[in-house]
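Submitted below is the structure of interest, expressed as C-alpha cells.
A protein chain is absent from this complex, but the other protein chains hold their places.
In order of appearance the chains are A, B and C, and numbering begins at 1 in each one.
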Amino acid sequence: MANFFPKWTNWIPLKLVICLAVIGAFLVGGIWYYFTPKYTRVGFMPTQPVPFSHALHVEQLGMDCRYCHSFVEVASHSNVPSTQTCMACHTQIRATSPKLEAVRESWKTGRPVSWVRIHKLPDYSYFNHAVHVNRGVSCFSCHGAVNTMQTVWQDKPQSMSWCLDCHRAPENFLRPPAEVFNMNWKPAAGENQREMGMKFKEEWEVKPPVTCGGCHR
Amino acid sequence: MASAAMEIPHSTFHIPHFFQAMSEATATIEEKVTDEEKAVVRPPLVLNKRTMGWISSYISSIVEDKTPRWWWVSMGVTVPMTLMCLSMLAYLISTGVGVWGNNHPVGWAWDITNFVFWIGIGHAGTLISAILFLTRQKWRTSINRAAEAMTLFAVVCAGIYPALHVGRVWMAWFLAPVPNANGIWQNFRSPLLWDVFAVSTYFTVSVLFWYTGLIPDLATIRDRCTSKIKKFVYGVMALGWRGGNRQWRHYEKAYLILAGLSTPLVLSVHSVVSFDFATSVIPGWHTTIFPPYFVAGAIFGGFAMVLTIMIPACAIYKPLHDLVTINHVDKMCKIILLTGSIVGYAYLMELFIAWYGGNPYERAAFWYRAFGSYWWAYWAMMFCNVVAPQLFWFKFFRTHLVWVWIIVQFPNMGMWFERFVIIATTLSRDFAPSAWGMFHPTWVDICTFVGTFGLFTTLFLIFIRFLPMICMFEVKAVLPEADPHHGEAHH
Amino acid sequence: MKNSAGNPEAPVFGVAAEFQCARDLYHAAEKIRDAGFRRWDVFSPFPIHGMDEAMGMKRSLLGKIVFLGGLTGFLTAVTLEFGPTSFLYPLIVAGKPTNLFTVPAFFPIMFELTILISAFTAVFGMLIMNGLPRLNHALFNWDRFKKVTEDKFFVAIEAGDPKFSERSVRDFLESLGGTNITTIHGD
Partner (left out) sequence: MKRTPNHPPREGQPNIWRSLRELENDPEFAKHLEQEFPRGADVYEDSGLSKRDFLKLMGASMALAGVGLTGCRRPEAHLVPFTKGVEWTIPGKFLYYATSMPCRMGALPLIATTSDGRPIKLEGNPLHPFSTGGTDGFAQAAILDLYDPHRSKIITENGRATDAAAFDSFLKEVSQRGGRGVAFLVEKKNSPTRDRLRVELEQNFPGLIWAEYEPLGDSETEAANDAAFGKGIRLLPKFDRTDVILALDSDFLNPIETGPGYATGFSARRNPDQKGAPMNRLYVVENHYTLTGGMADHRLRCKASEIEAFAIQLARVIVAKTGDGNLASILGAFPDQAAHLDEAWVTECANDLLANPGRSLVLSGPQTPAPVQILVHAINAALGNLGTTLLGLASDAPATAGIDGLAKAISAGAVKTLFIFGGNPAYNAPANLDFPALLKKIPDVVRLGLFEDETSKLSRWHVPAAHFLETWGDAFAFDGTLTTIQPMILPLWGGLSELDILSKLLVGATVEGPELVRATFEKLAPQNLVSEAGNMDLLWNSSLRIGFLPGSGFPQAALDLAVSSASALAARAKPAKDGLELVFLQSSSVDDGRYANNSWLLETPDFVTKLTWDNAVLVSPATAKKLGIKANNFGKFEEIAEKLGNEIDYDLVADIVEISDGKTTVEAAAIVAPGHADDSLSIALGYGRKGVSALMDHVGFDAYPLRSSASPRFTQGVTLKVTGKTYPMAQTQEHRSMEGRDLVREGTIERYKENPAFAQTMGMDGHIPPNISLYTHPSLTSKEQWGMTVDLNTCTGCNACVVACQAENNVPVVGKEQVRKNRDMAWIRIDRYFAGNEAGDPEMLAQTIMCQHCENAPCETVCPVNATVHSEDGLNLMAYNRCIGTRYCANNCPWKVRRFNYFDYNQRPLDQLYWGPLAKKGMADSLKMAKNPNVTVRMRGVMEKCTFCIQRIEEAKIGRLVEAGPTAKSDTPVSTFKVACQQACPNDSIVFGDIADPESRVARLRKSERGYTMFKYINSAPRVTYLTRIRNPNPKMPGAEKVGMANGAPHGAHGAHGGDTTHGTHNPTEAHEH
C-alpha cells in the first residue's frame, strides 16, 4: 500500500516555519508601530464646538499664547480661556459671526463652552506647565507648531519614554527664556542648539527628575 | 504474538474493588516470579519474559481499545472540579484578591502555598527522567513517561497561582522584558522575576523532554492504528519517525543532552522558588538552608505523588505490574525515606540555628511555628514528613502496595503543610508585634485549591487515554534480547 | 520473481531486508560496512547499543551545536539584565549597585536562559539533522516496515549508493541472512 501522507506533505514543515517567521515579524512590527502612542495619539484632531483657528489668532494677529492660556506661567496646568476672554474682543470684532454663536450662547446662558480635550495625560501623571515654561522649555517642544494649526491636533506622542528623552537630555530643547512663547524660533545661524542648551543647563542648574516621584504621586 | 495482549481482560474500575485489586496485583507478582528469574542476581526489569511484541501491543492497546467505563466515571468527577476552579478564578479576577483570606500582614497565604506545593510535585517527573537517566538507572524506563506527564500537569496547576495572585492580572505583562512606550524595565534582582524565568523555562524544557521521549512510541501507535483520523493525528505527532540508526544516534545524543540540562534545571527551579523566601529579611524566611531543603522536599513530595498515581493505574491495568514491578515501588519508597529524612534534618537544623544564632526575632519566629497559634500546622507537617515515612525502613511497608499507597498520602499532605507553615505562619508574626495578625482561608481559597486537583487529574486521565503511558522503546531496550550480543558465547 | 513495494513506475529508492533480532542486524551491519556501502541504514524499534561502531559512524555533532545555543542563551541574559539595569534606565533599588557587584542577583536568570536556549537547540537541532518532520517516505510504502516500531529489524541500502545495483544488493542481503528482501519504489 502507499504512503498515508502524500509526498508534498514533506514540504509543509519548511513552509510552516517560513510563514510563521514572516507572520511573527509582521506582528511585532505592527504592534511596534500601530500600538504605541506615536501612532495612537499623534494626529488626534477632534472637531471643536467653536472653529477656533490658532493659525489666525497667533500667526496673523500675532497674539501671545498667554493672552488666552493666562495661567500657564503660574499654574500646574495651562487653563483654557473662559468665555469672558473670548468676548473681551468679540463683542466688537466679528460680533455677529455665526462661527462664534456657541461663544455668545455661552456668554448669555452662563453655560461654558465644552472644548474637546486633545492632550490627555493619564490621571496618575502630574505635569506642571509653570515649571517647564519658566525654565526655558517652549510650548513648541510638547505641542508642536500650534501657531500654524487651523484646528489643533496632537503633535507629539507624549508617552513616558518621550518625556524621558527630554528629561535625560534637556540640552536638546532648552531655549532662551525670551523665546519660550515664540513658536517660530530657531537657533540663529552659527548657533547650535546642543551647545546653547548645555550652557543653559549648567547656568540654570537644570536637573529634570527621572525617577517615578517626579511625575507620579 | 500481539494476540497475547488481547487475551488479557481489562479490569473495569470499581471503587470498592480498588484496594483489593491492588493487593491481588501484589500477590500475583510474587507467584509469577519463576525460579530462573529468582536465580538472576539482579531482579529482571521486566517480569514474565514479556516480549517486545507484547509490550507494544499491550501498552498501545490501552490507547486503542474503546474507552472504559471507569474513565468516564472519573472524568465525571474531575471535570466539574476543574470548572469550579476556573469559576473561582473568574470571581477572583473580577472582584479582587480580597475574595481570598490574604490580609496585612499575611500578604501571601494559600496562593503561594499551593504554588510551591504543586511546583514541588512537579519535580519527580523530570528528576526521574533526567537524573536516573544520567545515572543509568534502567529501572526508570517504565515510570518516567507517566512521571514526566505528571510533572507537566503539576506545573500547569502551579502556574495558575503566581499568575493570578497578583492584584492587577491584566497588567501582568509588565513582567515581560519587552521594550515599551514607558521606557521602563523589570527589576532583575527580584526573586519573583527569577521565578517567572525559572518556572517558564522548567515547563518548556520539560515539555520538550517529554515530547522527544514520545516520538518513537507515537510512531509505534501510528504504525498500529487503523482509523484514518488516528493515522493522521498520530502520524503528524510522530513526525515521520523511521527508527533508522542514523536517526537514533542523533536522537540519543539529544536525549542525553536534555537529561544533562534538565538535571541542574530541576535543582534550580525549587532553589529559585526558595529564594522568594531566603532572600527576604523576614525572620523564618531569611535562611540559607532553604534551597537544598526545598529541593529535597520537592523530590520527596514528587515521588509520593508518582506512587499515588501509578499504583492505582497499575491496579487498573494489572499486566503493567510486569513493567512497573514491586522492585520499582520499593526503590521509590527508599528515595522517599531518604529525602524525607533530609527534610526532617532540615527542620531540626532550622530550630538549632534559630537557637544557636542568637537572633531574638529568629528565635521567636520558630517558637511561634512550633507553639504559636499555628502549632497544629507545624506538628502536622512534622508527623507527615518526618515520622510517617520512617515506616519505609521495613520491607513489608515498601512492598505491599496498599500500605505504600496509604503511607505516601502523608508526604502529600505534609508537604502542603510545610509550605503553609513557612509562608503563612512566618508572615503572621514577624518584626513588629503591633502588625501581627492571623490568616483565615475563605471558601474561595478552598474551592480554588480543590479545583486544581480536578484540573490535575483531568489532564492525567486524558494523558493515559490518548498517549502511551509507558515508554515502550526504552522498555524494549532493557529487555535481554535487546543486547546485540544476546546469547553469544563471549557474553 | 522479485517482490517490490510502492509504485513500480516510480524510481527505485533502494533494497531492504528484514532481520529477526538485534544480534543478526548488528552483524549484518558490520558486513555491509566492510562491503564499503555509503548510503544505507539499519532500522530498529529501539536504539541498539554499539550500532554506531557496527555501521562505522562518527560521534554526533549535536553536542557542539548545543554548546553554541547555550552560549547564545547566556549572552542574551547578560545583555537583557545589564542593559536596562545599568544603561537604559538605571534606578536606585534598595541601595544596590548596578555594577558587577550585582551579578549574584543576576545569576539565576543567566542560568535559566542558558538552559532554555540549549534545550531548544538540542531538540530542533536533532530534528533537523534527522530530516524530521518528514511524513512521507518511500520505506512507508513497504507494509512489513510497519513492524520496525514493534519488534522487527530492517536494513535498507539506497539506490543513491555508488556501489548500488539491485541484483547484487539483493544477493548480498540474502547472503547476510535477510528475509523478505524487497525493492522499495517511491510513490
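FYI, a residue touches a chain if its C-beta (ideal position, glycine included) is under 8 Å from a C-beta of that chain, and two chains touch if they have at least 3 such contacts.
Predicted model, so just to flag it, every value in this text is computed and none were measured.
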| item | value |
| --- | --- |
| Which displayed chains the unshown chain touches | A, B, C |
| Options B:282, B:351 or B:478, residue touching the unrepresented chain | B:282 |
| Omitted-chain contact residue, chosen from B:159, B:260 or B:372 | B:372 |
| Residue among A:15, A:120 or A:168 that touches the chain left out of view | A:120 |
| Subunit A residues that touch the omitted chain in the full complex | 40-41, 44, 46, 64, 66-67, 70-71, 73-77, 79-85, 88, 106-107, 110-117, 120-126, 128, 130-131, 134-136, 176-177, 200, 203-205, 209, 211-214, 216-217 |
| Residues of subunit C in contact with the chain not shown | 91-98, 101 |
| Interface with the unshown chain - residue positions in subunit B | 91, 94-99, 101-108, 165-168, 171-172, 174-175, 182, 184-187, 189-193, 196, 276, 279-282, 355, 358-361, 363-364, 367-368, 371-376, 427, 430-438, 440 |
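Going forward, only the chains that are shown with their structure count from here on.
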| item | value |
| --- | --- |
| Central chain (distance from its CA mean to the mean of all protein CA atoms) | B |
| Whole-Å gap between the CA centroids of subunit B and subunit C | 30 |
| Between subunit A and subunit B, centroid-to-centroid distance (C-alpha), Å | 55 |
| Residue numbers of subunit B (touch at least two other chains) | 183-184, 235, 240 |
| For subunit A, residues contacting two or more additional chains | 4-5, 164 |
| Touching residues on subunit C, where the partner in the complex is subunit A | 6-7, 89, 91-92, 133-137, 140-141, 143, 186-187 |
| Residues on subunit B engaged by subunit C in the complex (per definition of touch) | 1-2, 51-53, 56-57, 177, 183-189, 193-194, 197-198, 201, 204-205, 208-209, 211-212, 216, 219-220, 222-224, 235-236, 239-254, 257-258, 261-262, 264-265, 268, 272, 275, 473-474, 476-477, 481-488 |
| Complex interface listing, subunit C residues touching subunit B | 21-23, 25-26, 29, 41-52, 54-55, 57, 59-60, 62-63, 66, 80-81, 84-85, 88-89, 91, 93-94, 96, 102, 105-106, 108-109, 111-113, 115-116, 118-120, 122-123, 125-127, 129-130, 132-137, 139, 146-151, 156 |
